[in-house]
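Note that this complex is displayed minus one protein chain, with the remaining chains in position.
Showing chain A:
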Amino acid sequence: MYESKRLGYLFVLPFILGILAFNLFPFAASFALSFTDYPLIGSPTYIGFENYEKMVFDDDLFWKSLTVTVSFALIVVPARLAVALFIAQVLNFKLRGINFFRAAYYLPTILGGSIAISVMWKFLFQQKGLVNIILDTVGIDPIPWLASERYAVWTIVALNTWQFGAAMVIFLAALQGVPKSLYEAAEIDGASFWQQFRNVTLPIITPVIFFNMIMQIVNCFQEFNAPFMITEGGPLYSTYFMALYIYDEAFKYFNMGYASALSWVLFFLIVGIAGVLFWSSKYWVFYSGEKERAR
């Protein structure tokens, strides 16, 4: 029966239709729209590269939101991966209650995307919120988290780092898969804990680091809920992420053409960074079986 090509095609048919209608067609349409002026009323007018030219030469807000988005990702991705790997390493031991800790650390990842958490996060960082109360008890002056251009983005960084659970769960599974014999051999050779981590653990889990990195980058560049809810892009556009700008252009001002151009720039940015990572991966990602060749 599995040889029946007809059945195979029949079962995959929904996917073919869906991917065409909801992914590939919109993908192409978005590219085409980025060369038009389309205020949602009437039909799109072709204007060549005008949208892109305007963006690069004439739109301070674009550069602002680009800077905000890139620097956010540069902070959050490494922070999240580092915390995730650290906690996974601590958990990777004969521990009682490992399931409890794993679930507790995973919980923020499950809830973090919800608007309810963003609403509550805002309370934590109020002028007199929990964070400043704690700072006050240890003798640090309260910080105007949400009102300051300098600090506002850190509330969103904190919320995102808090959600390291998904990466941690994947790291933990990878760590548990490292053969014990390697550590025993290293121990006999007198390798310290840090040397073992650096020379045994890290190389073996590089494929997983790579995977997590790609997923987190795609994820972070599209951050929307938290800046929309917690800081509303402000103050002074200091948390005006690209996703927010695209949303405003498309669904507030109905500049469908310009919004499409913006989203393509974001897309190229993600693809570009992912591309560089893929290219660089041959220098630092080790897949088992080709270790000898790589050395």
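We take it that a residue touches a chain if its C-beta (ideal position, glycine included) is under 8 Å from a C-beta of that chain, and two chains touch if they have at least 3 such contacts; residues count from 1.
As a convention for this text, contacts and distances are computed from a predicted model.
K.L.:
Can you tell which of "Isoquinoline 1-oxidoreductase subunit beta", "Inner-membrane translocator", "RNA polymerase sigma-70 factor (ECF subfamily)" or "Carbohydrate ABC transporter permease" UniProt lists for the chain that's not drawn?
P.N.:
"Carbohydrate ABC transporter permease"
K.L.:
For the chain left off this view, which of A:Val90, A:Ile140, A:Leu236 or A:Val276 is in contact with it?
P.N.:
Counting the whole complex, the residue in contact with the absent chain is A:Val90.
K.L.:
Since one chain isn't shown, list which residues of chain A touch it in the complete complex.
P.N.:
Contact residues on chain A toward the absent chain are 1-5, 7-12, 14-19, 21-23, 25-27, 29-30, 33, 87, 90-91, 93-95, 101-108, 110-111, 113-117, 119-120, 123-124, 126, 128-130, 133-134, 137, 162, 165-166, 169-170, 172-174, 177, 180, 184, 208, 211-212, 214-215, 218, 221-222, 224-225, 228-229, 243, 246-247, 250-251, 256, 259-260, 263-264, 266-267, 270-271, 274.
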